[in-house]
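For this depiction, one protein chain was excluded, whereas all remaining protein chains were kept in their positions.
All chains are identified by letter, namely A and B, in their written order; residue positions are counted from 1 within each chain.
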Amino acid sequence: MDTILNPYYLQIIMFIIINAILGISIYLTLATGQLSLGNAGFMSIGAYVSALLTLKAGMPLYMAVPLGGAAAAIMAAVIGIPTTRLRGIYLAIATLGFGEVIRVIILNLTITNGALGLSGIPSMGIMLSKGLTAMGLGAGIGNMSVRQLGTIATILILASILGFLVFFSLRLSTSRLGRAFAAIKADEHAAEISGIDTRYCKLLAFFMGAFVAGIAGGLAAHISFYIGPKDFAYHRAVEILLFAVLGGSNVVWGPLLGSVILTSLPEVLRFATEYREMIYGGILVAMMAFRPQGLISEETLGYWQKKFTSRPTATKPIGLPRRTTP
Amino acid sequence: MVSMKKGVIRKCVVSLLAMSMMIMIGGCSSSEKPVAQGASAGGTAKLGVVSYLTGAGAAYGESIRQGLELSRDEINAKGKVKLELIFEDSKGEKNEAINAVNKLIHKDNVVAILGPTLSGEMFAVGPIVNQEGVSIMGTSLTVEGITEIGDYVFRNSLPEFAAIPQSVKKAKEKYNLKKVAVMYSDNNDLGVSGFKIFEKALKENGIEIIAVETFADKNTDFSAQLTKIATLNPDAVLVAGLYQEGALILKKAREIGITVPIIGNNGFNSPQLIKSAGSAAEGAIVSSPWYPGKDDAKVKNFIAAYKAKYNKEPDQFAAQAYDALQIMAIAIEQSGSVTDRKKLRDTLATIKDYSGVTGKFSFDAKRNPDMDVTVLIVKDGKFTELK
Partner (left out) sequence: MGYRASLASYVTLLNPISHPQRLLYRIFSSTHIVTLRLGGFRLFWQQMVNGITLGSTYALIALGYTLIFGVLNIVNMAHGEIFMFGAFVGLMLATHFNVGIFGALLGAMVAGAGLGYLMERLALRPLRRRNVSELAPLISTIGVSIFLESLALRLFGPQAQSFPAVYSTQLFEIGGLKISVVQILILAISFGLMLMLRFWLSKTRLGKSIRATAENIETANLLGVDTQKIIVLTVMLASALGGGAGVLVGLAFNAIEPTMGITMGFKGLAVLILGGLGNITGAMVGGLLLGVAEILSVAYGVSSYRDAVAFGLIIVLLFLRPQGLFGSQEQQGGR
């Protein structure tokens, strides 16, 4: 048991969960066929806002993080409102630009400390272990120190946030709104003609994505003591994109798988760090060429569902001859 | 609906189980037998190094690595202590650096860590390493607030707040400065902190700042900023940034006819500056403990050995890394153990009067270096002392 609780692995698990949340943020916008390359920018807004709230205003975490997410969503309106009535490409480039503008603003505001970044951010693990000590577990449980308990508690909290988001996305995909999203993704013209308010839906999806990215940013800020503008550069946005592209952009499990693979792979392949970026680029090209829907798609899910439940699923048609009506 | 939900829940459980099994198997198969902390066979001290080895700033990380390897070979040859260096690439990214130190501490069980290259990385990993009770020594960090992170955080790189005031003072004496212009890189923590210290030092010396211009790392066009500065006629121009931009600024400034002295922060201290800027580097001023022209046997031997091994001149990063390992080796030897992390930290804190290629060195009470600084000026393509 001691090996799992090695702080090295625990830290990686924390990164995986945060990356999974980021992957979901881009998945939500992709659900309507829009590509947002600015999620690193929204993440940075969430991170800085929540970090400043906890550092300077002493706000508790459970308030600061959602406020960070809300700030990100509000900024999303700046981009979203004009571009959601345009083609997807405009949104992609505009969000890219937006990420850059945010980066420059962060570099120049005194409150964000510019290039020096914010250090000494209260860490979730430490706050939790303090809380546990207050509850009388100062000596730890078994052979786990109270600090390790704090880290595990952090992971549990992160995982439950992730779980909630996954649950939310699953419910969304089967809801009326989710079907509207899917319709827009499949064919925007047709969706509009059949009466769906495409502009509203696209904007909503974009807001949701920005909000989730902001939350992820706030959480990320509080597990690593320090944030700086370099952590949210263009490469980060591409990384987030990679989670969804590799894992699967149609279902919420896709970004999860993508983030697990892409966060743990660099650790496993430490000897190949020099080629990592090249491999990432190659993955993007190859995935688009051979399997643009990503590793996990709806067909994959249907296939595995059938295997486990051995019940005819909705995706497989019943083999009765049907009379086609003219 | 119900069946689909059940299927989904089952999938949840299965994937969670799979994930945890994967991690367990991965963890179990790669865990070593509990080895004494920090040691491998025969009393060799295991040291971890986190360095910026690939990516845009790899030049700095490489210099550091080369200085460390040269130092390690010399120390091992001498035989008093045996060192093993484990290098991890942080790519200049905070998350990578965090994973790297975690791996070094918990998987490789090193007794101390050298690095990381960037101050931002240190702000992220310092608290973690400090908590775990492992000493970490920065060889290239010059911003404020590093050693305040904790008792286990050291650095042997002279902080800007010790070096810059010297160059400002000397320049004022020699050139009678009354009003100056300042340029700094605003997306680089070195540039920003350099600027703040310039400001303070100028104020203390009663020099007026008539213009402040910014640029960014990797910028190549400085015509607009320098044109503006030129029209204001300052007595000197101060630049805080890295040597690449510094060289381009020097070139452009001389091109458009700015003849006044140009004073740089730590970033100017590199032979690359002279190489890139050519004759435009003449008259550039910087203060540094690393003075390659020093009439000192240790310095000369180091330069010769470095040139022989790597076929290029050592810069400040390499020199400070070299000294850092020497200091670490002395501390290990004095502490008498290759595995005791706490003892190493305590011994390290007491290091005084060590004479290295970057001059006389002691740790002060805050684990910052206490060293002398030479104010240098570029003359005839070489750094010489500004007298």
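To be clear about the criterion, a residue touches a chain if its C-beta (ideal position, glycine included) is under 8 Å from a C-beta of that chain, and two chains touch if they have at least 3 such contacts.
Just so it is clear, the structure is predicted and the values come from calculations on it, not from any experiment.
Asks: Which listed residue (A:A94, A:L132 or A:I196) would be found touching the missing chain in the intact complex?
Replies: A:A94
Asks: Check each of A:N19, A:S50 or A:T83 against the chain that is not shown and name the one that touches it.
Replies: Of the listed residues, the one touching the omitted chain is A:T83.
Asks: Using the definition of touch stated at the top, determine which of B:Q166, B:Q225, B:S288 or B:N368 touches the missing chain.
Replies: B:Q225
Asks: Which residue among B:S119, B:N188 or B:Q272 touches the omitted chain?
Replies: B:Q272
Asks: Touching the missing chain, which residues of chain A?
Replies: 33, 35, 78-79, 82-83, 85-90, 92-94, 96-98, 100-101, 104-105, 107-108, 185, 188-189, 192, 234-235, 238, 241, 245, 274-278, 280-286, 288-290, 292
Asks: Which positions on chain B touch the chain that was left off?
Replies: 54-59, 186, 213-216, 218, 220-221, 223-228, 230-231, 244, 248, 251-252, 254-259, 272, 276, 278-280, 282
Keep this in mind: only the chains that are shown with their structure count from here on.
Asks: Please tell me the distance, in whole Å, between the geometric centres of chain A and chain B computed from their C-alpha atoms.
Replies: Their C-alpha centroids are separated by 33 Å.
Asks: Would you mind writing out the residues of chain A in touch with chain B in their complex?
Replies: Touching chain B from chain A are residues 3-4, 6-9, 11-13, 15, 107-108, 114-117, 119-120, 123, 147, 170, 224-231, 253, 260, 266-268, 270, 273-274, 301, 304-305, 308-309, 311, 313-314.
Asks: Which residues of chain B touch chain A in their complex?
Replies: 3-4, 6-8, 10-11, 14-15, 19-20, 23-24, 26-28, 31, 53-54, 88-89, 91-96, 98-99, 102-103, 105-107, 119-120, 123-124, 126-128, 131-132, 143, 145, 185-189, 191-193
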